[in-house]
Structure formats: C-alpha cells, structure tokens
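Please read through the structure below; I'll follow up with questions.
What you see is the complex with one protein chain gone and the rest in place.
Letters A and B mark the chains as written, and numbering starts fresh at 1 in each.
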Amino acid sequence: MSSLEVKDLHVTINGSHILQGVNFFVPENKVTALLGRNGVGKSTTLKAIMGLNPGTGSIKFGGTEIVEMQTHKIVQMGLGYVPEDREIFASLTVKENLALAVRDQKPNYDLVYSLFPELLTRASQRAGTLSGGQQQMVAISRALLNQNKILVIDEPTKGLAPKLVTEVANALAHVADQSTMLIVEQNLALVKAIAQNIIVMDQGKVVFEGGPENLQDESFVKSMLGVSGGHK
Amino acid sequence: MSTFLLILITGTGLGALYFLVASGLSLIYGLMGVLNFAHGAFLTIGAFTGLWISTKVFPNPTTWTFIVSMLAGGIAAGLFALLMEQLVINRLYNRHIDQALVTVGVSLVAVAVMGGWFGNDARFLPTPAWFMNAVTIGDAIIPVDRFIYIGVAAILLTAMLCILNFTRIGLIIRAGVENRSMVSALGINVRLAFSTVFFIGGFAAGVGGVLISVFSYGVSPLMGGSWLIYGFIVVVVGGMGSITGSAIAAMLIGITNQFANYYLTGLGDFVVVLILATVLLTKPSGLLGKVNH
Partner (left out) sequence: MLRWKYSRPLLIAMTVIFAILPFAGENPLSKAGLQQTMAVAFLYGALALTYDLLFGFTGLLSFGHALYFASGVYVTAILINDFNWNFILAILGAIAFTAFLALLTGGAALRTAGITFAMVTLAFGQAGHVFISRDFGGFTNGDDGLPVNSDRLPDFFIGVVNTKYLYLLALGILVFIYFAAWWITESSAGRVFAALRDNEQRVSVLGLNPNRFKLLSFVLSAAMAALIGAAMLIVSGSGTPRYAGADVTIALLLMVILGGPVTRWGAVLGGILYSVLSTRLNVLSQSSAFDSLPGFISGPLSEPAFTLGLIFILIVMFAPGGISGAYYRARFKYLNKGK
C-alpha cells in the first residue's frame, strides 16, 4: 500500500503559519503533481511529509500515521525523497553519494546508470564540482536505487537548461510507470506529460484536486497558477 | 642549526599532542554542532587511567605496558565520552547552546570528582627508561619522547582517515558534517554516527592525556584546562569538521609556539592568539573548514 493521505496538516515555522489545514490524497501507482504559485507552501508540505518540518494533523502512508515519526524511520518505510536544491554532498564523490543512499540488499544501479550514464563515467568525481544538471541526476538517482514505494520529488527541473530538463523529464516519465509519485513542479509541460492527478495549493491550503485534463484549460491555468500555458 | 632542529621537532611533537586533543573536538563540533567543553576532562580521565595501569597494574614500566596504558586511557576516555553523549547530550537534541553549556557542567563535575579522589597535586607517570634517552641528529640532541608523540599521533591520524574514508560509518560522518538533515532524509539514523564520533574523540583525547602526562611530567585533575583551550584554537584554525585541517593547524601552532617562545622569549601564547585572530578575521571557517552550522 503506497497511498498517501494528508488531513488537516498545519505547519508553523518561526511564527509563520505556513500550512493552514492541508488536505489531499495521493493515490497508489499514479503520478500526482502538486502545483501552485511560489510561496504557497508546496515545499513545506513535502518536508512535513518527510518529517523535516514539524507538523500537526494527520499524514498517513499506506495506512500508517507518520506525522510524528522521525525522518529516517519515515524514509525506511519506503519514501524516496528528492529535495529542492538537490542537497548532494559536495565533498563526497558521485559514487559515495550514491552508496550513502543505498538501503536495499540489491540496489538498482542498472536503472540509474541506464538513465544517467554520466554518473558511471564520473563516479570518482567530487560531487561539488558537478554541474547543476549532473547534481540533479545524483539527487534523483538516490531515490531510484532502492525499491521505494513512493517518490517524493521537489522541483526536479528547477534551474536546469532546457536540454537537461528534457533528460530529467524522460527519466521521470520512465520511472513514473511503475511507481507512486508526488511531485512539485512548475514546468507545466512536464506535468501534463506524466501526471494523472493534480493538486493545486494557494495560501497554505489545497484549492483544487482533480484530473490533469484541467491543465488544457487556459483560464484554469491562469487563475490557479498565475501563468499562461507551459514551457516546452 | 642544532637549536633550530630541536625547536622544530619539539614543536612538531607538541603539535602531535595538540592534534590528539583537537581531532575529537573537530569531529564532534563538525558533525553535531556541540562545542564540547568536557574534552579536557576526557584527556584527564585518560591520563589517570594510564597512571593506574603504569603504577598499580604493571608497576615496572616497559614499552608494552606503556602501550597498554595508552590503549586503556583511550578506551576509558572513549567510554566516558560515550556515556556523556547517551545520558546528557542526546536529551538536548538540537539545543546547541544548551549542549555546550551542559558539557561545561560535566567538566566541572568530572574534574571535581578526580580532584576529590586523587587530590590536585601532580603525580608522576612512570615510563620505560628509554623514553628519557636522546637521539643525535647532526649536532642536535633531541629527546626521544618527541618522536613518540609524533609517531602515536601519526598512527591515530591514519586510523581516523581510514575510518572516515573506507567505512560506511565514516561515510555517514563525512556526509553528516556537511548536511546532517539530508543524511536523515536518506533513511540513516545519525545517532549512531554521533556515538561513534564521541567515542573516537574521547579515545584520541585519552591517548593524548597519557602522552601529555609524559610531556608535562605529571598527572593532575587540573591538567585538561589549558590543553582544551589550545585544542579549540587548533580546531578553529584548522576548520571545524576536518581532521586533516586539525592536523595541519596543530603542527602550525605547535611549531610557531615553540619558535616564538624561544626567539621572542615567552611570547608563544601571544603568537598563537594572533594566528587565531588572523584566521578568524580572514577566513572564519578555518583553513579547511566545511561546516555550515
């Protein structure tokens, strides 16, 4: 069971009441995109799910309550996390960055190297000297090495050149078939390509939950997300 | 020339001792953000354990019994460090100022207990006879003990680097020094890394304590204080969280201190403070520092 159910989630950071009662459902084996303008609380929501922000309310993963659980225990339940800004370890090599993330007996290096062959050629390179795109590959690979039940991904294409966006998008699409995914993404083209379910947030709350076909409607996109159309 | 060589090697020997104290401090602060004021107590506990081995357990000191003394001192200090981490530091998770404060308290209590049990007068730690020999290099006559400090420190440095670079727990520690929460976000329980780092730090300090007893001709509950301050200075100059940085800084400070003391009569401490201030005002993260606390 790899569905995620969030009920009445409140998160306060440094006195700011950022999440004001968030409710949504992430169905199994589907890709759910979490959308919204900058600052509405999308990353905060993902961090709360991962236990990196303290929250009150209920977050149930596969039926188990995880809102008060410690981060490492949550991850051990099978949640693979790709943070905003990648957060790879600069002083470790690529190989070490990947090795650190391994939890399973038989990590899926085949998948990782087939999606991102550069990681094999640059195995001994210090991760701090990688380009932004390469670092993103490391960050995503970390979540793919283990048989995770759900992938929680925060803005994977942020700040990447268009060619890399395509590469990352293809990798995600490839993986999307066989997993449950909750992804925060501003790139609507990517969202349209892989999402089967979308959730829109505004001012710390969920304002829409439904199918991706809504993204074809310009007025919907403008009012909900404040942008027009999508990128390539 | 011979004086120069003597001072250089004594400075390196002193640096070796500083490294033994500083390495643990550096790792503990680097990984956990804890400013460990009890580190001087670790040193002293190691020294007293070594004293006990070298007087009560094996009254006739030989090279082997001295090695046992060092190991026992290291283990005793390491276990105490571990105990402190589990009982006290753990409970104050993420309250960094409180953690630092509590180590001040532990230090006071530990030193008071040792003072209460053993009195504050210095006791002599018996060593194998050959420690008092001297070696002739060119026309310099150099006491052998310097080389012992350098040798032991080199062994421990190598061991630490091996652990850090070739073991999984070492990998976790290195990553944790950079970004502790991301390590948790990979499903790793960092608490084990914390305990490991405290034990290793305590062990090195304990071994250092035994050697410092030889260098300073005595073991006393009050010995930890000034070495702790120098330890902090070395850690800050070398960069928090970097073992290699500590090693380099320790040598730099040990050698400079000895030269300044000799050629500038007694200004060794001043010069060290000057180095500290200079580093802090130009590169606050230290020579090889990588920590972002």
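The definition used in the following text is that a residue touches a chain if its C-beta (ideal position, glycine included) is under 8 Å from a C-beta of that chain, and two chains touch if they have at least 3 such contacts.
Fair warning: this is a prediction, and the values are worked out from it, not measured in the lab.
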item	value
Contacts of the hidden chain among displayed chains	B
Hidden partner chain, touching residue among B:V57, B:V113 or B:C162	B:V113
Touch residues of subunit B, complete complex, unshown partner	29, 35, 88, 91-92, 97-98, 101-102, 104-109, 111-113, 115-117, 225, 229, 232-233, 236, 266, 269-270, 273, 276-277, 280-281, 284, 293
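Throughout what follows, only the chains that are shown with their structure count from here on.
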item	value
Mean-CA-position distance for subunit B and subunit A (Å)	43
Contact set on subunit A toward subunit B in their complex	50, 52, 70-72, 75-76, 81, 83, 87, 89-92, 96, 99-101, 103, 142
Residues of subunit B defined as touching subunit A within the complex	171-172, 174-175, 178-179, 181-190, 290
